[in-house]
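For this depiction, one protein chain was excluded, whereas all remaining protein chains were kept in their positions.
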Amino acid sequence: MRVVAGHVSKKFNRRSVFRDISFVVEKGEVFGITGRNGSGKSTLLRIIGGLLTPSGGNLQYTHDERPVPAEQLYQYIGYVAPYLTLYEEFSAEENIVLYARLRGMTIDTSHTRRLLERVGLPTDRKDAIRSFSSGMKQRMRLVFAILHEPPLLLLDEPVSNLDSEGMAIVYTLLQEFRARGTVILATNDAEDIAHCDRCISVEAV
Amino acid sequence: MIRQALAVFRKDLASELRTRYAINALLMFVVVTLAVIMFALAGETLSPGALTGMLWVVMFFAAMSGLSRSFVAEEERGTTMTLQLLATPMGVYLGKLLFNLVLVMALNLFIVLLFLLTMDQFVVKQFGLFWVVMLLGSLGIASATTIIAAIIAKANTKGTLFPVLSFPVLLPLLMAGINATKIAVEDQHWDAVWPDLQLLASYIVVITTVSFLLFDFVWKD
Amino acid sequence: MWWKILLFFWIAVLSSIGIVTPIAGDLGSLGMYAQMDAEKIIPVKFTVVDKGKVLTSKDGGGWLLRGRDAYGREADFHFPERPDNLDRAEGYFVSARYDSEHHRVEVHEVRGDAPAFSFPFIPGLEERAKIIFFHVPMAWMTVIAFLVSMWYGIRYLRKKDMEDDYRSAASAGLGLLFCILATTTGSLWAKFNWGSFWNWDPRETSIFVLLLIYGAYFALRSAIEIEEKRATLSAVYSIIAAVTVPFFIFIMPRIMPGLHPGSADDANAGPVLSSGGMDAAMRMVLYSMLGGFLALYIWLMRIRMRLHRIQLKRAETAP
Partner (left out) sequence: MKKRYMIGGAIIVAFLIVGGLSFLNSSIEYATLGKAEESGKRVQVTGTWVEDMSTHYDTENNRFTFFMRDEDNRIARVELTGAKPNNFDIATSVVAKGRFEDGVFKANEVLTKCPSKYEGNPDGEHPEGIQQTSF
């Protein structure tokens, strides 16, 4: 997946969050976005993920040499962020079945188990994820993002709330995705940044 | 799109059955409202026409108290973004419409049955026509409230805003529906009700089409 | 600057014309009441054809004049006393009723010389007809402002220009103002014509729904803080309202029979603006007034937009 951002800007209530951001991310890259708190890292990531419309500028996505239409973009994206809430009244397994069904996939029990094992979550818990710890919820978010094997992974503070084991899982994921896709990472964590091939800094205006 | 819609519908239904946010409150609302009406009417006889008006009042306010859940719940739990990353706007809209439709139909069926059981003066002479009108009315209420629920989910004062925005939009439906129900309750022939049915049907088509066209703008931030 | 002064004069002069111009009937109206045996005294204007003669006490005394109305009908007018200015008067404006017994018009009061400019006497409406010059333009502006608001809403959805959203909101604000004025004037008129301030005539229902929609529109706007979201959602709501409201505003009151002039069955007074349905003088004043109100609306819109730009500039320069 290739992402080209040209002169992207965002305003809320006529107050500019950031202005004129341009970059190109190629396939196989881990691209870092850094910046002080409130500089608009998350806002930029949401814009890249098609969740917010930019106030100015444009974004283009190419996958396998073909442009990705805006209304199909959600199929190509895996998104992990602390502000992403999952359906907490369902169990981990039910959540996975739900995402698969919404994405038009069929999924069996063994696949579900494999996914849970991959992020180090117990496969035998039947209770709603409401009772999960915040670190376990973060691991569930990882499942949410990788379930459909998307070519573009958007990560916002991916290691927040995670223990060292969880962090290792995230970094393994990063390496896996680098091999066959693209990763865009918004973070201020020094270790995260060390995993990036390139970095830009968003400055608040 | 249809598959996504069904998936959204199944998710909402499962979630509703598990949490019972809307159902319990709605059933209690209907029972309490009917009880108040019966207290107020104790001993008085009301014409079937007046009772028809009351039936629609109960149906309207029951819809107002329950139907905004579908979107408000996503917004309150913070799962709007999750859903945006999982499905197309059309799929979400259709799924929510389907869920609201099922909810309204179940709710209206419950209200009508309770009404028939508890109000002795409420005698329906044309049952076939009566059910047709109830079906069209439920379709219209579900369709109009779904898009308005999507709008108010993004606003601050969700609860009070919902009836405020819904009432003027629903008024043509209410007037035609009340008129048609009155004819079904009192009269014997279908001719008199035809214009009302035509109005109800065209209202449903118009409001559903316009919702389809505009839902994108409401759903995307 | 000059056109605003002109606009003030335009509306002021037209209002005075609308209020001051007398309502004057003709022999047709008198004959109509006579046929129904209604002992009603109505204002009549006529020109003098024959200066007439003195009647003897056998015929009741007084003065008998021959007059002609605007449609060329003639009749004898019986004045209890010799009218003033008989030598130089070309015509008279009187209150009278038709006396079928003596086949002549009984003059009850001489109001003055025949006015050159007058509005016709409309049975059932009489002086109350004059509200048309204020009420109808207000109601029209209500609908026009709503359509303009929706138009800019659609433009906002297409181009995402915040300026369009402000235009949309400004127009809705003016529409609400005109809507309140139209409702109040209409309700006052209803009290005197129909006997109650409000009785859910189709027209009353339709303007009530419009009021509700304007209210809901502003309630929605005040409940959303992010400007872009507010602009989008209020535009969407105004479109939804616009596609459901035609059932009320345009179709129902015109096709459903009702008391309001312009309803389907009202052969007497409506449809108010159809050609030939209204007296030429009244139509002229009404159309000029519509033009005046439209200019007033445009002027107010421009003031609002200028205010908006000044506020924007101040917000930008503020620290």
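Here the chain labels run A, B and C in written order, and each chain numbers its own residues starting at 1.
We adopt the following convention: a residue touches a chain if its C-beta (ideal position, glycine included) is under 8 Å from a C-beta of that chain, and two chains touch if they have at least 3 such contacts.
Not measured: the values here are computed from a predicted model.
Hidden chain, full complex: it touches shown chains B, C.
Within the full complex, the residue among C:I11, C:L27, C:A216 or C:L300 touching the omitted chain is C:L27.
Only one residue from B:N24, B:N156 or B:T209 touches the chain missing from this view: B:T209. The hidden chain makes contact, of the residues C:T184, C:N199, C:S222 or C:Q311, with C:N199. The set of chain C residues touching the chain not shown comprises 25-36, 38, 68, 71-76, 98, 100, 102-105, 120-125, 190, 193-196, 199-201, 243, 246-247, 250-252, 255-259, 261, 265-269, 276-279. Seen from chain B, the chain kept out of the figure touches residues 187-189, 192, 194-196, 198-199, 201-203, 205-206, 209-210, 212-213.
By our rule, only the chains that are shown with their structure count from here on.
Chain-to-chain contact here is organised exhaustively, every possible pair of chains being in touch. The chain occupying the central position, as judged from C-alpha centroids, is B. Per-chain Cα centroids separate chain A from chain B by 38 Å. Centres computed as Cα averages put chain B at a distance of 40 Å from chain C.
The residues of chain A that reach two or more other chains are 53, listed in rising order. With touch defined as above, residues shared between interfaces to two or more other chains in chain C number as follows: 225. On the side of chain A, the complex with chain C involves touching residues 12-14, 53, 55. Contacts from chain B toward chain C in the complex involve residues 144, 147-148, 151-152, 154-157, 161, 164-165, 167-169, 171-172, 199, 203, 206-207, 210-211, 214, 217-218, 221.
Taken together, the chain C residues at the contact with chain A in this complex read 160, 162, 225-228, 312, 315.
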